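Since the structure comes first, as structure tokens, the remarks are kept for the end.
Removed from the display is one protein chain of the complex; every other protein chain stays in position.
For chain A:
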Amino acid sequence: MRLIIRDDPASVGTYIGDYIAKRINDFKPTPERPFVLGLPTGSSPIPTYKHLIGLHKAGKISFENVVTFNMDEYVGLPQDHSESYHTFMFREFFSHIDIPPKNVHILNGNAVDLIGECKAYEQAIKDAGGIELFLGGIGEDGHIAFNEPGSSLTSRTRIKTLAYDTIQANARFFGNDISKVPRMALTVGVQTVMDSREVVVVVTGLRKALALSKAIEEGVNHLWTLSALQLHPWALIVADEDATNELHVKTVKYFKSIERVQEEVERNHEEVRRNSEGRQGNTW
């Protein structure tokens, strides 16, 4: 796992935005072979979306051949409700880029058959060839997607009851009236995230500091579901300074020191990949 530390949320957004844009452009997606991207909602990824929109407007990236899967959606909230994740994604991202609507997947929290909806979602991910890069955020209790503390680390897309903390944290979006916050959500499972070929997680702000420490400095633990990332072969966490407050000084120093080394590794990896592709081409 890699941890990248930047000064503030905006620079975190810039870093991840550039990173994702580079990954998509390097992938050279086509209609037959689209780049499959997993996406979160919430306040943490907004700077990333902003930066990606800027890159798109500057003509540096197109989402024409990008297929997206969102992590979660509330159950029973109308799709056009101001707090639905459909609304969020359209407002913060999709309306500003050139992604074809048919490439967008968000769980339908109003489906008659919620279990069927979840199963179909897993199948759709599989049919799209699996997720290339899953961008995620975390909750204060360390949840990734709506995989609240205690979720199975091998869980798949399913109906989930929200933890009291999450309901309380979200009340601010529902007129501070806790009774208006939906109690249930559909969410991809921890295993769904783990199955993607790469995971990038944005962690910003003091309130996420404890969760970050629990996720990377302690063992794999279903009470801090992000910790499952420790078992992922290609995971990246990008945090701001505030979010590192609960980490050991040693941890922070270590990750900062390896950032440059990591870039070098990446460059080498890219070169090797290109060479191997070249060789494949020759054998044809």
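In this text, a residue touches a chain if its C-beta (ideal position, glycine included) is under 8 Å from a C-beta of that chain, and two chains touch if they have at least 3 such contacts; residues count from 1.
Simple rule for what comes next: contacts and distances are computed from a predicted model.
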Protein name (UniProt record) of the chain left out of view, among "Ribonuclease P/MRP 30 subunit", "Elongator complex protein 6", "Conserved oligomeric Golgi complex subunit 6" or "Metallo-dependent hydrolase": "Metallo-dependent hydrolase"
Residue of A:K28, A:K102, A:R172 or A:R260 touching the missing chain in the full complex: A:K102
Full-complex contact with the absent chain, from A:F94, A:Y121, A:F146 or A:W224: A:F94
For chain A, the residues touching the chain missing from this view: 79-80, 86-87, 90-91, 94-96, 98, 100-102, 104, 106
